[in-house]
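Everything below concerns the one structure shown next.
With one protein chain removed, the remaining protein chains of the complex are shown where they sit.
Here is chain A:
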Amino acid sequence: MVPSDLTPEECQELENIRRRKQELLADIQRLKDEIAEVTNEIENLGSTEERKNMQRNKQVAMGRKKFNMDPKKGIQFLIENDLLKNTCEDIAQFLYKGEGLNKTAIGDYLGERDEFNIQVLHAFVELHEFTDLNLVQALRQFLWSFRLPGEAQKIDRMMEAFAQRYCQCNPGVFQSTDTCYVLSFAIIMLNTSLHNPNVKDKPTAERFIAMNRGINDGGDLPEELLRNLYESIKNEPFKIPEDDGNDLTHTFFNPDREGWLLKLAGGRVKTWKRRWFILTDNCLYYFEYTTDKEPRGIIPLENLSIREVEDSKKPNCFELYIPDNKDQVIKACKTEADGRVVEGNHTVYRISAPTPEEKEEWIKCIKAAISRDPFYEMLAARKKKVSSTKRH
């Protein structure tokens, strides 16, 4: 054992630190217990005794309620109470029927990455009958049965499943599933651009046709087909499940990452402030205390870029900035001490992490959260694939 060269003061400090560790362990256990207790309260929405005595239909109603708050937990509840069989077909039926179910929750569940959820998605899609429907008609049916989630990966999985099913029901219309996939997206975007009042540039039928040149594995789809699809959308927009603002299926917080970071505060004198950062829902929130209910500041990550930087005062730094637009202020805001919400006046956010490892992790997580037209990249990759296929 190496003789320690610690001074008496340092030894005392170590002792204090040991004691502190014990206190921490107690704190941590207490916190875990409390979390479990409150979570239980939320999930049961009532005492546990009641559950056993509940009648079947009340349980079904409870199951639906839980599903609408958190689809996974809802399904679990129904299975545990023998109201639903734990097979993809059964669950798919349950979702397809959708009785009392929130369509956003259905969409969320079907879009999950889990192997099981993907199987349910396929079973769900199989329940749709697309034979002899044109693509717009099929999409109308499909997009009404649930609310398409916002995340690119989820949309990709669901539209891929849709395209496969459509081609299965209508062989020969498209050269490949990719063609069907890309055209479906084009139609969805067409629907939005034609009918959403915020979109100014409305495409014409000719433009829509031109846009889809080469989409059929290098060849063109019949102009008449595309024109019909265009007219169908033009005359009648998709009916999409409403977002009434009460769609709150993300009741529980599930942040991508959280932790202490130092933030360079703007203003006349620049100082570093230690803040608790939470990365969730494509947004970076920060707090003074971990227990603050409302965030002190909000940084929406849309359109932001991130890069590593060297700072003279602090190590492990990175910055959030708007690319290509150096003078534009990041659309962030913060709460002043007196409660006023003011526009942040940063053009850049400079942040310092405690260790290089944490810096790497934060950068990785933030990059994953920043949406930079992920649809476009996916779509572009697919379109390249179908357009570059040689004509036969």
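Just so it is clear, a residue touches a chain if its C-beta (ideal position, glycine included) is under 8 Å from a C-beta of that chain, and two chains touch if they have at least 3 such contacts; residues count from 1.
Just so it is clear, contacts and distances are computed from a predicted model.
Engineer: Of the candidate names "PH domain-containing protein", "Regulator of G-protein signaling 9", "Calcium and integrin-binding family member 2" or "SKP1-like protein 21", which one corresponds to the UniProt protein name of the undepicted chain?
Structural biologist: The correct option from "PH domain-containing protein", "Regulator of G-protein signaling 9", "Calcium and integrin-binding family member 2" or "SKP1-like protein 21" is "PH domain-containing protein", the UniProt name of the unshown chain.
Engineer: Out of A:I233, A:I278 or A:L320, point to the residue that touches the absent chain in the complete complex.
Structural biologist: A:I278
Engineer: Among A:I42, A:A61, A:V309 or A:A368, exactly one should touch the missing chain; which is it?
Structural biologist: A:I42
Engineer: Could you please point out the chain A residues that touch the chain left off the display?
Structural biologist: Interface residues of chain A facing the absent chain: 1-2, 4-7, 10, 13-14, 16-18, 20-21, 23-28, 30-32, 34-35, 38-39, 41-42, 45, 69, 148, 150, 155, 185-186, 188-193, 195-196, 198-201, 203, 207, 210-211, 213-215, 240, 243, 246, 248, 250-253, 258-260, 274, 276, 278, 280-283, 285, 287-295, 298, 300, 302, 331-333, 341, 354-355, 373, 375-376, 379-380, 383-384, 387.
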